[in-house]
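As structure tokens, the structure follows; a few thoughts come after it.
Removed: one protein chain of the complex. Kept in place: all other protein chains.
After this line comes chain A, so read on.
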């Protein structure tokens, strides 16, 4: 077998699946999958604690980008509350006070309706803006990215490890590590809906790894993608009156 034939075999063996993967492009694809475009849906929040379990039902309308409005429908003691996010601004409507309050920076540490999500998470910045991705592992069916914070990125985490399935770079899991290498938080995605060629996770579970038994599961139902959302839905008036 001559040298030229050997070289041909090697080249055929490499193939497109072994071409260098652009981690930035992968990360963009993952984030695009999470956005899914404009959305109206019912969101069920199941909050698990060692001593109890709580369920909330929310109605959500989002333009898939910088704006989203959420109304709490159940249980009765929480119903009537509403949240409007425009960019990094969050405003809350309290039905008891009948007032709209702007969430101050100090309030962003509070948990969202007692869940494992914080208000900071709701107005969280894009992964692409704050992290530099690197391919940690890759196979034919899956890819793992290691995301390291950019200098002065507003994130307290040391790194994120993102696992996505191929093809399509559908997000499966994100592990948040502190700056000492310990995993402190895990988000897993499941039950994907196909939306215009993208896979939107309709089930998202957030686990606090520092507190066993603390978990929040978000399940989207009655979802409609791509419908135009009226501008009036993203106004302060819509918090109380709906849209």
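Basically, a residue touches a chain if its C-beta (ideal position, glycine included) is under 8 Å from a C-beta of that chain, and two chains touch if they have at least 3 such contacts; residues count from 1.
The working rule: contacts and distances are computed from a predicted model.
K.L.:
Write down which listed name, "ABC transporter permease", "siroheme decarboxylase", "ATP synthase subunit c" or "2-oxoglutarate ferredoxin oxidoreductase subunit beta", is the UniProt protein name of the chain that is not shown.
P.N.:
"ABC transporter permease"
K.L.:
Of the residues A:60, A:79, A:184 or A:236, which one touches the chain left out of the display?
P.N.:
Of the listed residues, the one touching the omitted chain is A:184.
K.L.:
Would you mind spotting which of A:50, A:76 or A:104 touches the chain that isn't drawn?
P.N.:
Of the candidates A:50, A:76 or A:104, A:104 is in touch with the missing chain.
K.L.:
Of the listed residues A:33, A:62, A:81 or A:155, which contacts the missing chain in the full complex?
P.N.:
Reading the full complex, the residue touching the unseen chain is A:155.
K.L.:
May I ask you to list the residues on chain A that touch the chain which is not drawn?
P.N.:
87-89, 104-109, 118, 120, 123, 125, 149, 151-158, 176, 178-179, 184, 210
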